[in-house]
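This is the structure, below, for whatever I ask next.
In this view, the complex is presented without one of its protein chains, the others remaining in place.
On to subunit A.
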Amino acid sequence: MSTVPGESSALSPAAFLIRGLAVGLVAGLIAFVVAFALGEPQVDDAIGLEEAAAAHLTPDEVAAEEAAADEDGMVEISRENQKSWGLLTGMLAVGAALGGLASLAAAAVLGRLGGLSARGSTALVGLLGFVAIALVPFAKYPATPPAVGSGDTIGGRTASYFGLLLVSVLAVIAVVVLANRLLARLDGWTAALIGAAAYLVVVTVAGYLLPSVNELGDFPADTLWYFRRASLVTLASLWAAIGVGLTVLVGRMYDRFAADVARRELAASL
């Protein structure tokens, strides 16, 4: 173990974060392209169904909707803007936020997970981020297209979704710490499998205890499936881009650091 002057600046949290933000923005752009190509046709179909249903509203219901639309701060944004610039804004914001968080997580686990290399521990962060932040919440509360879901239940549905997300994120952090402790007595694969099993037990119990949501009504099953598939592919591409991009950039950063250390040690030995 060598202490090298300048070591802290070479691998500082800021160096991770700047890479995470860059990777996150690119990942957001990729997710936008995927969501636009695969998801928007389904969103348009769903909005078409919603508008067809609105044609059957009673005059009272129409009046109530118009009154709500006239309140302060209510705007109408065209579908063209929603599916292009609006969608892009959302994907870039979430991409940068998740990319940045993933990079700080990668900084936290660097050199701390048994014999995992810088690339190995960073790739693991990407994988666990996808499972804990995207896949597990999706399994209990799958994405729903417009026209599905009641405005009256949005409070409860939001609380349930973020409750499960919180449990999932805390559980994945806890089992990484647990598996890491087990490394003192067990081999890496056994420790990882015990950690994975512990995580699955926690989120399965949480998912079982949390309320289910079913507001589908007679929404067409094929459109629903295409929409959910598009949503899952969007999430997967976002996290794949974050995981791969961060692994490459952190790996290169580590290589430069290691070459630096080697050079200094060589210089010191002469």
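By our rule, contacts are C-beta pairs under 8 Å (C-beta built on N, C-alpha and C of every residue); 3 or more make two chains touch, one makes a residue touch a chain; residues count from 1.
Just so it is clear, contacts and distances are computed from a predicted model.
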*asked:* Please identify the absent chain by the protein name in its UniProt record; candidates are "Methionine transport system ATP-binding protein", "Cobalt transporter", "Aspartate carbamoyltransferase" or "Dihydroorotase".
replied: "Cobalt transporter"
*Of the listed residues A:110, A:131 or A:242, which contacts the missing chain in the full complex?*
A:110
_For subunit A, residues in touch with the removed chain_ = 1-2, 7-8, 11-14, 16-17, 35, 39-40, 43, 71-77, 81-83, 85-87, 89-91, 93-94, 96-98, 100-101, 104, 107-108, 110-112, 116-118, 121, 134, 137-138, 141-151, 154-155, 157-159, 161-162, 230-232, 234-235, 238, 254-255, 257-259, 261-262, 265-266, 269
